Structures are given as structure tokens and as C-alpha cells.
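What you see is the complex with one protein chain gone and the rest in place.
Showing chain A:
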Amino acid sequence: MDSDDELAACLRDGDEKALRAAYDRYGAAVLYLAQRMLSSRADAEDVVQLTFVAAWTGRDGYDPRRGTLLAWLLGIARRKAIDRMRSAARDDRLTGIVRAQPVPQQEAERPEGIVDRLVVADELGRLPAEQRRTLQLAFFDDLTHPQIAAVTGLPLGTVKSHIRRGMASLRQRWEVDGAASGSRSTGSSRIR
């Protein structure tokens, strides 16, 4: 069950070990999304549970041609988190007993933006080691191509080609998975 395709195939066959493997691989990303959408940690953990249970019962609905397993899981998690937010708001309105906000809210990031960040981060983790390292230096350490060449000892031409190829992979994954998880179903349309 090394590749996503194998994992997805085992999952569709009803192999519980595949669900566990998916949880090990993507549970952290699902929790990250849920926690950023919901202010309560307990709610976020509930959403992780609901997501993987829904993935299990709805496993026939996963179509690898429409996006990666991660994007599919994040799409489910996003809907579960929105349900949770709505039901909390509805309860608040209906009861009228305890009117105030459940917990003081922090400024929330758009779920689409969080999904985008998670799929790009996941793709970054899948790049060949040297490509990944050069891109990490560009992203997180804000180094220029010549600085990356100096730090890694790679020729400048190699750094350039690593970054170009790495960026192409990230871009492709973002375009495929952004659409699959519904993160760009509204708003600006994209030209292919």
C-alpha cells in the first residue's frame, strides 16, 4: 500500500488496514484543516472522526481520476466542518437561551485557502529529495537561486532546473486537487 493508487484500491475493496494507512498518512492534514475552521479542538477531533468514517462508508464514491485521496478527504472534512458550524449557529438561534457566541472566535482563514496550502505541502513532500530541498530553501528560507546553489553546493543550473520542475509539479497538483476538492468551484474560473 505504498502508493496512493494501491491504497485507494485496497480501501475500495473494504480493507480496514487501508483506512488506517490513510489515517496515518492524511489524518494530520485533516485535523489541521478542521482545527483552522472550528475554534474548538474537540469539534475538530469530531470532524476528523466523521471524515474517516464517511470515507469508509462512502469509499465507493472515491474516483482517483478526479483528484488525489488527500483532496477527497479534505473535501469531506470541509463539508463536515461547515455542517458543524451551521448546526452550532442554528442551535444558537433556536434556543435563544444562551445567545452569545460559543467561544470567542478568531479571524478565520477561508477553507479553500487551507486546502490549497495542504495539497501543495503534500506535493512538496512527494518531490525527489533534492528538488524538495531546493524549494524548501526558496519557500521557507526565502533564498535566491544563487544563494541556494551556495548553500547546497549544487551548480546554479541544477538549482534552476530543480526549482522549475518542482514548481511545475506543485502547480499541476494544485490545479487538479483544488478543483477536485471543490476549492475553486466558485469565484474566479481558471483557463487551462
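Keep in mind that, in the parts below, a residue touches a chain if its C-beta (ideal position, glycine included) is under 8 Å from a C-beta of that chain, and two chains touch if they have at least 3 such contacts; residues count from 1.
Following the convention adopted for this analysis, contacts and distances are computed from a predicted model.
Looking at the choices "GSCFA family protein", "Polar amino acid transport system permease protein", "Carbohydrate ABC transporter membrane protein 1, CUT1 family" or "Anti-sigma K factor RskA C-terminal domain-containing protein", the name in the UniProt record of the chain not drawn here is "Anti-sigma K factor RskA C-terminal domain-containing protein". Residue A:Leu50 is the one among A:Leu50, A:Ala71 or A:Ala149 that touches the chain not shown. Only one residue from A:Ala8, A:Met37, A:Ala81 or A:Val120 touches the chain missing from this view: A:Val120.
Among A:Gly58, A:Pro128 or A:Pro155, the one in contact with the hidden chain is A:Gly58. Residues of chain A that touch the chain left out of the display are 14, 16, 19-20, 23-24, 27-32, 39-43, 45, 48-50, 52-54, 56-60, 87-88, 91-92, 95-104, 113, 116-118, 120-121, 124-125, 135-136, 138-140, 142, 144-145, 160-161, 163-164, 167-168, 170-171, 174-175, 191.
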